[in-house]
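Below: one structure, written as structure tokens.
All protein chains of the complex are present and in place, except for one that has been dropped.
The letters A and B name the chains in turn, as written, and every chain counts its residues from 1.
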Amino acid sequence: MFSRPLSLPLALLLGAIVVVTLFPIFWIVMTALKPPTDWNAVPAIWIPSDPTLINFATLFNPEALGVYGVGGVSESATKAVFGSLLTSITATALSVAIGLAAAIALSRYTTSGRATPLIILSARMFPPAAIAVPFVIIFSNTGLIDTYTGLIAIYVAVTLPFSTWMLKSFVDDVPREVEEAAMVDGRSRFAAHLFVTVPLIRGGLFATTLFIFILNWSEFLFALVLSYSNIETIPVRLAKYVTATAGTLYGVQAALAVIAMVPLVIAGVLIQNHLARGMTFGAVKR
Amino acid sequence: MTAMLALRAISKRFGKVEALKDVDLTVPRGAFVVLLGAAGAGKTTTLRIIAGLDEPNQGTVEIDGRDITRFAAKDRDVAMIFDNLALYPNKTGFQNIAHPLKLRRLTRAKIHDRVQAMSATLRIAHIMNRLPKTMSGGERQRVALGRALVRDPALFLLDEPLSSLDAMLRLELRAELKRLQRENGMSFLLATPDFDEALALADTIVMLVDGQVRQVAGPHEIYNAPADRDVARFVGAPAINLTAAEYDAGDRGRLRLFGAVFDAPETVRATFGRSQSFQAGLRPEDIAVAPADAGPAKGTISDIEKLGIRAALTIETATDAVRVTVPAVEGENHSVGDHVAVLPKLDRVHAFDADNGCRIG
Partner (left out) sequence: MSPKLQLRNVSKTYDGDVFAVNGIDLEVNAGETVALLGPSGCGKSTTLNMIIGLEEPTSGDIRIDGHSIVGTPPGERNVGLVFQDYAVFTHMSVEKNLAFGPSVRGLPRAEIKRKVAAAADLLGLTPLLQEKAAGLGGSQLQRVAIARTLVTEPDILLLDEPLSNLETEARQTMRQELRRLAKDAGLTIIYVTHDQIEALSLADRVAVMSNGKIRQYDAVDTVYHRPGHTFVAGFIGSPPMNLIRGAIHHKGGAPVFRHGAVDFPLPEGFGHAADGTRAILGIRPEAVTVGPFGDGLPADIVLVEPRGPDTVVTASVADLELTALVPSAEAPLADTRSTLRFDPATFSLFHNDTGINLGTTGGEG
């Protein structure tokens, strides 16, 4: 259906949508390449006349902006990048793994209590602000505050309802009989789940992983209130580029934001082929 | 013939619903047994219990005399064809059929040979490299069949394997199924709601109504001597005529039927002995149509249905709408509105208890 050439009005409309969608990304990338003098110039400078990597340098060498007379950046962003990678990857892997087990269990074994999945999802109805403070208290008393372990635990707890819910819908799409056929063919129940159903929901598994990773990667509130000095993540780091002398360092923030986008873009490109659903079509007669 | 499969007093509840009540069933080695019943009668549950996909609340499942009630599905040596086929959608025809062999750790060469032979038997060699979604309904059916047959298990369970196919394809595959089973001496238990399929295929039919076995009999017997009213109504199309009747033992025996009185034949007198009311069942082919002055039970033709070789007439008598089948040629001599006499073949009357529906005599 995409082989037909687009009509002109439709092409214009789609073009406009693309422009509007991509503009913030364009702006961020451009800002990251601007020297401090161009950051909030009036009128706005669209494309830096003299692109520089000084903002990126500042992320890892706090003194770099000194050449422009801008100081007050105290810390390198290395810890934040490391922290974000560690917490997001670990928490996403755990959340998807536990969520997959839960999804299969809910889809295949629940004969009564259809409300259970809803109850799980309702755990996410609480605004994070409402549960953040109790967690600060609990974590302070258990020594989990300001540790990666603590942050990962929170991230798993918070994203688990999503991963369970999403994966359950994919598992539900695989007819139960396909697993049962494998059992009659000679697989154990567990092996049928693992070797029959899981490969069939591969696309859904990738989509869920990406979604949960984005949630974790961009989480701010918990990372802020549960960290003091030992741990840091990119969103928290971003908020710290405000100096007493030079105000907000837009260029440096933009540079970090560009770095923050990189893993998402890579992940998106890698798995886009798997995102399409419909693998199960043809399994059963209709 | 030894009993290959035996179910003893199987009961199964789902919540408050009693799906199976005290079901006994045997499949002799090399036999074709058909589980016949309407939707919801418990056919699929029975098959799932035998396959090990559901556990019974009571009773035992035995294969070759061994109690396997608590065995996992993979340890039972049965193959099952599901009503929705349940092919592996991400595997080709070849891989689908090869799957059970791979799990049994056969060598690649052996797997290849057996799948090849199976695909030749089922005439699906040309689709071995295709995914199920690109196959036609009949082809998928054959792949599912191949996946079950390739293993050589002790018992085959088939859950309405032909129900969603075209009429023509269904007949073709039905004949093929019977041939495969006979030629290879396999033991089949097939569930179907289609009595026609049951009569054509079965050595023995097990009739299931509301989770209970009502009759176990050969095709001939189940049609000609149904154990009760429900079985009689389920088997046969057009359905058997059921009507209130009365036997009067006086005056050499008389039968009141369709609002008329007939002399009772010897068979009926022997069945009843004393006067009583009952429910009479008469198959549509066991009633003849004659000119209006030819018999005491009269009526008007209200509908004529062409069925190919036969025509089915509906005749409104004083008491009932009677369905009668006649050869197609004879059907052309009648038209709607004709006044006729219905002549029941009285020695073919099935008698059922008016209250519980059980066969009398």
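Heads up, the rule we're going with is that a contact is a pair of C-beta atoms (placed from the backbone, for glycine too) under 8 Å apart; a residue touches a chain by one contact, two chains touch by 3 or more.
Note that the structure is predicted; figures quoted are calculated from it, not measured.
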{"item": "Among shown chains, those touching the left-out chain", "value": "B"}
{"item": "Omitted-chain contact residue, chosen from B:A125, B:L180 or B:A239", "value": "B:A239"}
{"item": "Hidden partner chain, touching residue among B:I111, B:L199 or B:I315", "value": "B:L199"}
{"item": "Absent-chain contact - pick from B:A38, B:A72, B:A270 or B:A292", "value": "B:A38"}
{"item": "Interface residues of chain B (partner: the chain not displayed)", "value": "38-39, 136-137, 166-169, 171, 175, 178-179, 193-196, 199-201, 219-220, 223, 233-239, 283, 285, 303, 305-309, 314, 325, 328, 332"}
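Definition applied: only the chains that are shown with their structure count from here on.
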{"item": "Averaged-CA centre spacing for the pair chain B and chain A, given as whole angstrom", "value": "57"}
{"item": "Of chain A, residues touching chain B in the complex", "value": "111-112, 175, 177-178, 180-189, 196, 199-200, 279-286"}
{"item": "Residues of chain B defined as touching chain A within the complex", "value": "14-15, 51-53, 72-74, 76, 78-80, 82, 84-90, 99-100, 103-104, 131-135, 137, 140-141, 147, 151, 164"}
